[in-house]
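Missing here: one protein chain of the complex. Every other protein chain is in place.
Per-chain numbering from 1; labels A, B and C assigned in written order.
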Amino acid sequence: MMGAFQPANPEFETRVRESFARQPFMAFIGAEIAVVEPGFCEIHLPYRPELTQQHGFVHGGALATLADNAAGYAAFSLMPADASVLTVEYKLNIIRPGLGDKMTARARVIKPGRTITVVESNVFGTKDGKEVMCVTSIQTIMALHGRDDR
Amino acid sequence: MMGAFQPANPEFETRVRESFARQPFMAFIGAEIAVVEPGFCEIHLPYRPELTQQHGFVHGGALATLADNAAGYAAFSLMPADASVLTVEYKLNIIRPGLGDKMTARARVIKPGRTITVVESNVFGTKDGKEVMCVTSIQTIMALHGRDDR
Amino acid sequence: MMGAFQPANPEFETRVRESFARQPFMAFIGAEIAVVEPGFCEIHLPYRPELTQQHGFVHGGALATLADNAAGYAAFSLMPADASVLTVEYKLNIIRPGLGDKMTARARVIKPGRTITVVESNVFGTKDGKEVMCVTSIQTIMALHGRDDR
Partner (left out) sequence: MMGAFQPANPEFETRVRESFARQPFMAFIGAEIAVVEPGFCEIHLPYRPELTQQHGFVHGGALATLADNAAGYAAFSLMPADASVLTVEYKLNIIRPGLGDKMTARARVIKPGRTITVVESNVFGTKDGKEVMCVTSIQTIMALHGRDDR
């Protein structure tokens, strides 16, 4: 389903990591950007009690935040230097609550495009020492050309 | 599109508010449950710099968190006392960034059901002193019968 | 939620109706375009046995077809004369099967945009002589500028 993608901007990784670092909400919840490749992004979020819902698992809103950010940056990694990135929409299924002591979001571009990029973004937790999928999503991301992300 | 709904549990408001209060993530981001009616829920989130994305607006993940919680509690308000609530999935469009100094999520049940309840949940910000829609979503919420929410 | 929209093309109704008439699939299933207003479109589909699923109701795929087309044309009605229309994505909930002897899709623009337009599109059937919602959807529609729809 995925091919190898050519980034339009050789500085793509730096640009993605700098944009991530400019999001106060990421620092607030404790999310870290782990891997950036052309068309791919992985974000980690360690468990913290203040991130949980009423049953003690990481809140679906925190999982959605990770899935959204990973998808946006997977798409952004393929965009030219003069483009800004925008999430148009996404749909996610919560297939398990946010289990375990670390959440990992992995997003992969399914179909890049000049304006619209479609991304699959999943979030995994841990159960019985094994990684399990908690959220699966499809996201539509848009490039705004001529608008620097800064 | 909406009718008047009869709550199965006369204590529905107390139960929704208590469940909300048991979510540490809500206190962490500063969200407050404002209105609970049969099939309806409104949640407020004041602007705070730590909730923002790279352009200074409230992060889409925080908006999704509000939309998700409001939808879940709109559905939960109609469920019997022995049921627990679960978000199966949702889809949201971000039609504007999280503008202004207060975000308001309003969720309304479109179609209640014994197992599956469909909810429309929108999040509003403020622009030029007027409320504007930032997120629109459709959410699928499930009742787990025989499992108390506590 | 909706305002009054100004069409960019005064010939919008003719253009929508002509585009609809060029879709062989619409004639094949028997769909008719009923109402075209700025930012709004209504499509009718009379019940026919060949459109049904295994329980005798109009097939969800036929309902999705109506919802999709109505949304696309609601958005197209606001686009300038040199633009073509494209469905980027949609999400729909089937809240009832396709009941009764006529299906009616009604789509209304929630947020117009130069590139992306967000539309709510619902499909109604009939139960006990009253209109009931069968499908609710949110759709993301794109304008392709400089590409005539023909």
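Keep this in mind: a contact is a pair of C-beta atoms (placed from the backbone, for glycine too) under 8 Å apart; a residue touches a chain by one contact, two chains touch by 3 or more.
The structure presented is a predicted model; accordingly, all values stated were derived computationally and were not measured.
Novice: Of the residues B:Gln23, B:Thr104, B:Asn122 or B:Thr140, which one touches the chain left out of the display?
Specialist: With B:Gln23, B:Thr104, B:Asn122 or B:Thr140 as choices, the missing chain is touched by B:Thr140.
Novice: Among C:Pro38, C:Gly60 or C:Gly113, which one is in touch with the chain left out?
Specialist: C:Gly60
Novice: Hey, which of C:Ile33, C:Val88, C:Met103 or C:Ala143 is the one touching the hidden chain?
Specialist: C:Val88
Novice: For chain C, which residues lie in contact with the unshown chain of the complex?
Specialist: 19, 22-25, 27-28, 49-54, 59-62, 64-66, 68-69, 86-94, 149-150
Novice: I need the residue numbers on chain B that touch the omitted chain, in ascending order.
Specialist: Within chain B, the residues touching the omitted chain are 88-89, 91, 115-116, 118, 138, 140, 142.
Novice: In the full complex, which residues of chain A touch the absent chain?
Specialist: 1, 91, 93, 95-96, 110-111, 118, 120, 133, 136-138, 140
The criterion applied here is as follows: only the chains that are shown with their structure count from here on.
Novice: How far is the middle of chain A from the middle of chain B, if each middle is the mean of its Cα atoms, in Å?
Specialist: Distance between chain centres, rounded to whole Å: 23 Å.
Novice: Based only on mean CA positions, could you tell me how far chain A sits from chain C in angstrom?
Specialist: Chain A and chain C have C-alpha centres separated by 32 Å.
Novice: When the centre of a chain is set as the mean of its C-alpha atoms, what distance in Å lies between chain B and chain C?
Specialist: One centre to the other, that is 28 Å.
Novice: Please output the residue numbers of chain A that touch at least 2 other chains, ranges allowed.
Specialist: Chain A, residues with two or more chain partners: 88-89, 91.
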